[in-house]
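A single protein chain has been omitted from the complex, and every remaining protein chain is retained in its original position.
Coming up: chain A.
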Amino acid sequence: MHYHWDFAQIWHYAPLFRTGIEYTLGFTLVSMLCGMALGLVLALARRTGFRPLTLPLGLFAEIFRCTPALVQLVWFYYALPVLLGISLSPATAALMALSIYGGVFYAEIFLSGLANIEPGQWDAGRALGMTPAVLMLRIILPQALRRMRGPLVSQGVLQLKNTSLVSVVTVPDLVYQGQLVASATYRPLEVYSTIAVIYFCLLFPLTQAARLLDRGVA
């Protein structure tokens, strides 16, 4: 069988892809920031060792770690509004699901990063009279973040790729826009090839930059 590749038509839809890229990057950025904030809170809460806090949070984290992001996304869009009697826009539901899904993984990264800091660093900061917040911000986190850089980049890469799932709730990300173009042109092979190349071009520089950073500064 011989397939005649034709990318010419796809070019006409460049503006649609551009919107898609904007949504993909925007969702990645916002869900990463929210996810990291949530992850940090989860990690710090679990470090308190206060069981009435750590047990429910642990359960919460495991639920999100052990169910697929796609299922969570659909559930947040369709089931949560019914449960709470509210209505969520597709974008809000998608952001919530992606942020929490990312957040529980960020929490694991933060926990292991913090656990790797020598106890002497805490001692030294406390002996100088630092408050817990200053100690965390000035002494512990800067060191922990440096060690977490690798896992954080990996998680960020996953986070960006996971945004492709938001297309199922009609958020116009790269994949969703691709579906539009594919149904308009009947050229799905070209469309998905194009999308794959775009994802690669977005992420490859990021992973390479992280590698350089690890080699250079650490």
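Here, a residue touches a chain if its C-beta (ideal position, glycine included) is under 8 Å from a C-beta of that chain, and two chains touch if they have at least 3 such contacts; residues count from 1.
We adopt the following convention: contacts and distances are computed from a predicted model.
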(request) Could you check which of "Putative FAD-linked oxidoreductase", "Cytochrome aa3 subunit 3", "ABC transporter ATP-binding protein" or "ABC-2 type transport system permease protein" matches the UniProt name for the chain that's left out? (result) "ABC transporter ATP-binding protein"
(request) Would you indicate which residue among A:S112, A:Q143 or A:T185 is in contact with the undisplayed chain? (result) A:Q143
(request) Using the touch definition up top, pick the residue from A:P15, A:G49 or A:G129 that touches the left-out chain. (result) A:G129
(message) To test your reading of the contact rule: which positions on chain A touch the chain that is missing from view?
(response) 118, 120-121, 123-124, 126-131, 134, 138-139, 142-143, 146
